[in-house]
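Right after this comes subunit A.
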Amino acid sequence: MAEKEYVYFPGCSLEASAIEYDLSVRKVLGALGVKLIELDDWSCCGSTPAHSVDHGFAAAVAARNLALVEKMGHSTLITPCPACLSAFKKAHLRMEKDKDFQKEVNSLLDEPYQGGVTAKSVLQIIYEDIGIKAVAEKVKIDLPDLQVAPYYGCIINRPPAVMEFDDPENPVAMDRLMEAVGIKVCDFAFKVECCGAAFGVTKRKMVNELSAKVLAMALEAGANCLVVTCQLCHQNLDLRQEQINRTMGTSFNLPVLFFTQVIGLTYGFSPQELGIDKHNINAEPLIKSRRPVEERIKEEEEKAKAKKPKPKKAEEEES
Partner candidate 1 sequence: MSYLAGKELRIIGFLCNWCSYGGADTAGVARFKQPTDLRIIRVPCSGRVNPLFVVKALLNGADGVLVSGCHPRDCHYSEGNFYARRRLEMLKRLLPFLGIDERRFHYTWVSASEGARWQKVVTDFTKIIHELGPLHPKKESTE
Partner candidate 2 sequence: MRVGVFICHCGNNIAGTVEVAKVAEEARKMPGVAFATTYMYTCSEPGQEEIKAAIAREKLDRVVVAACSPRMHELTFRRTVEKAGLNRYFFEMANIREHCSWIGEDKELNTNKAIEAVKIAVEKVKQNKPLFPSRFKINKRVLVIGGGVAGMQAALDCADGGLEVVLVEKSPSLGGMMARLDKTFPTVDCSICILGPKMVDVSQHEKITLYAYSEIEEIKGYVGNYQIKIRKKATYVDWSKCTGCGACVEKCPSRNAYDYFNFGVAPCRAINIPFPQAIPKKAKIDPKFCRQFTKGKCGVCAKICPVGAINYEMQDEIVSEEVGAIIVASGYGLIDLDKLPEYGGGRYPDVISGIQYERILNASGPTAGHIVRPSDHTEPKTIVFVSCAGSRDKSIGIPYCSNFCCMYIAKQAILTKDHIPDSQCYVFYMDIRSPGKGYDEFTRRAQEEYGVKYIRGRVSRIYPKGKKLVVKGADTLLGTQVEVEADLVVLATAVIAAPDARILAEKLHISYDPYGFYVESHPKLRPVETNTSGVFLAGACQGPKDIPASVGQGSAAAAKVLSMFSKDTLESDPQIARVNQNICVGCRKCIRTCPFGAIEEQELRDGRIVAKVIETVCAGCGICNSTCPCGAIQLQHFTDNQLLAEVNALCLT
Partner candidate 3 sequence: MSIERLREAVKKILPEVDVVIGYRQGFDPLHATPYFISQPEQVDQLIWNPLCVQNLCSYLPFLKGKVGVIVKGCDSRTIVQYMQEKLIEREKIKVIGVPCLQVISVKKVMAKIDYQVAEEVAFEGENVIVKTPKETKTIPLAEVMPRKCLTCQLATPLQYDILAGEAIQANKPAEAFEEIKEFEQLSLEERRRYWEREFDRCIRCYACRNACPMCICQDRCVAESRDPHWTSQRANLTEKFMFHMIHSVHLAGRCVGCGECERVCPMDIPVAKIKKKISMDLKELFDYQAGINPDDLPPMYTFKVEEAKIKEHEL
């Protein structure tokens, strides 16, 4: 696979509360032969606080970073964080559509943004640019006990007109990637339901209720682990799980992993390298049964041998 190179925007939380997401992204993309150039002098994406105050301002905060990408002579910016992503995409789109708005925003910037940058999520470039096949090739380790429910959250692919990625109601990118690295995926109805997002502080009860639902539905679907692509979802589902149990009288104990961590494990990185030990809910019991992927293949071959082919006759009758 050809060497790829991307400008990388970690975003604030990946340097703090979700540092393990950053670690695992760098490990996995590294293994996939992707070179990450961290956007130098990157600043806040403007996400939630800014646009609730002023759209022009919010766009400017985001566009500053996009302008920096242009300055580096690049046209693509990738970020793991869906909130940053949507901030970039929204700013870019509105500036493109509305010339007056573009003027207004650029007037706030030292370096005007020319509109030449496409922002993509890490999930999107792994799924689309690198591709299932390349991802599968790198697998070394099998995780037989893992049964995941992929949870996409609300904004990584919505609104479709802005995000232009995957199916807005029934996204499949993570499902396919998990399957590609040999993980059992459960059919999960709550893929894009709301986890309560940033209301954790102001409306804790509501967030607990919503997150509880997501966790309950995951168990419902037969999963023993949630896989996420958004560190805010992760916070609500992992960090707050005990809180949920307390307030809702539930007793969830459901590990929540970033999809890059799961891929990382199958690539043979240790849980520590991927920062899995940083999580609140311990995933170790689920993943300790790690074994070389060859073993699984052997096992399957034997299974195949075991059951003998159906008689021709039957197939006529069937249908």
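Note that in this section a contact is a pair of C-beta atoms (placed from the backbone, for glycine too) under 8 Å apart; a residue touches a chain by one contact, two chains touch by 3 or more; residues count from 1.
Selection rule, in plain terms: all candidates are chains of the complex that A comes from, given by their letters.
As the structure is a computational prediction, the values presented were derived from the model and not from experiment.
> Could you check which of 1, 2 or 3 is in contact with subunit A in this complex?
2
> Could you pull out which subunit A residues touch candidate 2 in their complex?
167-170, 189-190, 193, 217, 220, 316, 319
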